[in-house]
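All protein chains of the complex are present and in place, except for one that has been dropped.
We call the chains A, B and C, going by the order they appear; numbering starts again at 1 in every chain.
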Amino acid sequence: MAIIEECGDICRPKIGVYALTSCYGCQLKLATVQKIMEIVQAVEIESFYMISSASRMGSDVDVAFVEGSVSTEKDLEELKEIREHSRILVALGACAVNGGVQSWAEGDKDYKKLYAEVYGEGKITMQGRQATPVSDHVKVDYFLPGCPPEEDELMYFISAFLFGTFPEPKDYPVCAECRLAGNSCILIEKGEPCLGPVTTAGCKARCLSHNVPCIGCRGPVPHGTAWFDSLAKLFKEKGFDRDYIRDRMKIFGAHDENLEPMLDKIFGGSK
Amino acid sequence: MRYVKISKANTYKFLERLKAKGTLYAPTKISEKFYDFREVNDVKAVQFDYNRTIRPPRRFFYPARETMFTFDTTKVELYENVPEDETIILFGVHSCDIVGLRIVDSEFIDENPDPYYKKRRESGIIIGLSCLPDEYCFCNVRRVDFVDAGFDLFFHELPDGFLVRVGTVTGHKLIDPNMDIFGEITQEDVDYMTAFNEKRGEMFPIQGNWDDLRYFLELRRDHPMYARESEKCLGCGNCTLTCPTCRCYDVKDIPSIDGMTGERVRVWDSCQFRSHGLVAGPHNFRPTKESRFENRYMCKNAYNKDTTTAYCVGCGRCTYFCPADINFRKNLMEIGGYKEAV
Amino acid sequence: MAKAKGSKKKSVKHPISIDHVARIEGKAGIEVSYTGKKVDVVQFNIFEGPRFFESITLGKPINEAVAVYPRICSFCAAAHKVTGVQAAENAIALRPTEQTKKLREILYIGDFIESHALHLFLLALPDFLGYHDAFTLGEEHPDILRAGMALKDIGADIQTILGSRYIHQENVLIGGFGKLPTKKQLETIADRLKGIRNDAEEALENLVSYRNWPEVDAERIHLALKPYDDTYSMLGGTVQSTEGTSFRADAYKMRISESVVPHSFAKHSHFNNEPFMTSALSRFALFGDGLDGRAKELAEMYSAHLDPSNPMSNNFAQAVELIYFVNRAERMSRELASDLKPYERRIKPKIEKAGIGVSMSEAPRGLLAYTLKVDKNGKITAADIITPTAMFLPMLEADLRRLAEALAEQGVKDPETIGSKLETVVRAYDPCVSCSVHIADIQ
Partner (left out) sequence: MVDTGKSVYDTHKCRLLRKYDLTDMETLFLFRFEDPVVAQDWRFKPGQFVEVSLLGLGEVPISICSSARRMGFFELCIRNAGRVTSAIHKLTPGSLVGVRGPYGNGFPMDQFHGRDLLCVAAGLGMAPLRSVFLYAIDNRWQFGNITIINTAKYGPELLFEKELEAMKDIATAENIAIVQSVTRDPDYPGLHGRATEHMEKANVDPDNCAVAMCGPPAMYRGMFDYLVEKGYDPRYIFVTLERRMKCGVGKCGHCNIGTATSWKYVCKDGPVFDYYAITSIPGLI
């Protein structure tokens, strides 16, 4: 089976790994998967600044992995340039997919306020922006959620991509994997504020397997099937207040359009 | 049927001996409130008094994730990944779960047998255990509170030990060489069993049977219960993944990096997930949470002709393990118009 | 390749601008401009976007906030996690158990091993051996890459076992752990560390064939945290300087001052108004005596490469630490395995009154400081985080200037050569740019 249709078996697909504003964890994850050398042999790395000095912006690639949220004007310019030069653009990790933890104050504080609280009167020549997910600005062909993404999902995506297809994205929550992992449910048992029910599966309930309630790092379940309202109602019954619930759900879900309306539904009216 | 008895102390010995025959799994306490069938290292950790395990027994014969085939894409060959020769011994299975397994059998073995399930199941050993119901149990109205097939041995509680029903030839083979620890039953034991069963029968939160329930489900399809309860639903799939009779799975091909080989795996799926009813197009046959919610109520209450019961065996898992506190039994009673026992 | 281009602006003879320094964590560039022979400007431009960690966590619950802070940086997530959690515990007056402290230190060492291995093998060695990345290096020197990966793996696995994963450990909580490792896991860690001692030494052996550069040599102030047990560790409560002074970690706000500069989203820090260095080299310079075993022997053997005045020595200091920490983690894991209390429960935080907590530690790249203030409801009311990179930025710029000037003096004109030399110095500091972008002064 031809790997990349246009060139059959002759050429290796070109890959670019780019960072906007982030912690570099997704790239680190990608660079340190067990089979990295196999990947490196199967593809041509055009750009991967974190790892290689032979990196360039603006070269044409078959797939661009973009990490990070759009948080400066320069990020935005670069993102648009990357999009122009890539056949497939993959949003890699929580920042790119959901805007990342830097969006925690979304809706509460604007950029000016954030800036003033950190830099005071100090002037910086570069222009920052409120953090936003990549898909707010360009077309994204595939989402690899996670903070950072999971190795098996990265590998599945890459092998499927090389094969000319892509994995069917997960549209169910962490709870399902929590159950399959044989964990007890700490939401039922201890009333802990677990976000597993609204968080995209894929981590095999990593935190729950450590008795740590999920903080939702993989972002809300896509396709509007993150039922914040049902969960908020449940949390409310367990004694958590609106602010707490909202704060927790917003760590990785601040840009989900259903979040606020669904919370309003349970708590009535906007905050 | 043959009956023998065994003391509690000897039961531990028996469990120890079972470990030599295969991999022994038994109910184990995994947290304050939850139990799960786990491999037995220390027989003292086996729990005889438990209500339900968080994962259903079917997982031993039908694992949550399994590689069905490896393949060679160049030759277009599939290589069946036959399960290993391994005797799986499940100790402490309640009647509802035994019927649950038989329901899965009827779907996975009787017609177009699933080779993976069949092989594991045929070399598996099932040892039943009597139980007392809690407020979540309703196997009685499902008519599966007492089983007469589907187990090799069945342990019924006695004051100190168990009265054991021997169900199969395999069961006999487990007893015969161990007669040093098993003994013959007495009339007293039989009387105890009657009394136990009577007490047990009275403890169920509801009485009667629900044979007509599926008709009411159909007659009350637009019942407001669905909208009201599905509103609470998290769509997390816990109800189906813990259910002893749910069987849905998804299949995916995972190619290797060089694309030459790969594996075809199947993983448990759930009708509560959006993609379950999704087809290319994209069109979704169950587009709303409510439609997915209702689907389960229909499926679980449909009639299985082989076990002559509903697909739901009344084990209570889907309620007990529902993070959103949706009570399946009560909701069904609302549909059936049944009254709660007083 | 980092672009080094010569443009023709008036009065500027040959400016050098590296848009994007490769093989470092985060986005930064270097800008140098000359007038005639004189170097005018040397800037380390940090354009990695700001993420306002201290601001977005204001008013947020402390448990959630300490889960968010480590996302400042992936290379030293565990460092941030441990330091942040310690600050939080100090703020709410929670005293973790001895076992918890030990486990945290092993976890922290895991971070060191991983981070140093990544820096030395993946980011720095390609420079030294003349490759543009570790993958091409690995094709010709598979053994070197394998050793680096093996070290990285064990560092990563320690963090995965103790912390749930090697990037962003969620199992590290205020008051303890969600789940403790088993005795068997700790023993396996110890056994694996034992098996990897040689690989750790190999890094140093590979590096020493490489000479330090005289051009960046200069006296400097080093700051490092005095190890709590007087051996060599990243945990402690007092900061010492090579000038002979010291101060308690709680007082860092008074000693380390920060300011905003226009060319960087990261602030610059000064100690007594002087630039200073914080790094593995600083730790070595101040507390190298606390090393033991092979690390000590090798450090003595290669003392010429461990010159506190030369930032390039930081690579060697990291290699020495790698050897030391592999041993220390092995010892600690074995000890802990033998007296593990597997049922020790996490102490659930009870927050009854407002408080302020400070914690400093040595991240792989140098000093890391946290101050967290909470109200009686457990919400963050103030946060201050200073990362190592933010601390050493002025010193890094000074070194870059020195190098640029020296090269100008030697008549080196080729921007490519100058550019790549400048980059190598930047890399020697192992900067964590995304870390550095979050300094705040909140009263």
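Basically, a residue touches a chain if its C-beta (ideal position, glycine included) is under 8 Å from a C-beta of that chain, and two chains touch if they have at least 3 such contacts.
In this text, all values refer to a predicted model and were calculated from it rather than measured experimentally.
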Missing chain: touched chains present in the view: A, B
Selected from B:Q47, B:T73, B:T87 or B:N327 as touching the chain missing from the view: B:T73
Identified contact with the non-displayed chain, of B:D36, B:D97 or B:D114: B:D114
Which of B:C131, B:I206, B:C299 or B:C322 contacts the chain that the document leaves out: B:C299
Missing-chain contacts mapped onto chain B: 68-69, 71-73, 76, 78, 80, 107-108, 111-115, 213-215, 217-218, 221, 246-253, 255, 259, 262, 264, 266, 269, 271, 276-281, 285, 295, 297-299, 301-303, 310-311
Sites on chain A contacted by the missing partner chain, in the whole complex: 1, 5, 163-166, 168
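In this text, only the chains that are shown with their structure count from here on.
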Most distant chain from chain C by Cα centroid: B
Rounded Å distance, chain A centre to chain B centre (Cα mean): 37
Mean-CA-position distance for chain C and chain A (Å): 25
Mean-CA-position distance for chain C and chain B (Å): 52
Of chain A, residues touching chain C in the complex: 19-26, 28-29, 31-32, 36-37, 40, 45, 48-57, 68-69, 71-72, 74-75, 100-102, 104-105, 109, 113-115, 117-120, 122-126, 128-129, 131, 147-148, 206-207, 209-212, 215, 217, 244, 247-248, 251
Residues of chain C touching chain A in the complex: 1-2, 20, 22-27, 47-58, 60-61, 64, 67-68, 71-75, 77, 118, 122-123, 126, 132-135, 138, 145, 152, 156, 164-165, 167-168, 170-171, 173, 177-179, 259-265, 267, 420, 423, 434, 438-442
Residue ranges of chain B in contact with chain A within the complex: 30-34, 36, 38, 54-55, 64-65, 73, 231-238, 241-242, 252, 254-259, 262, 268, 270, 272-275, 289, 321-325
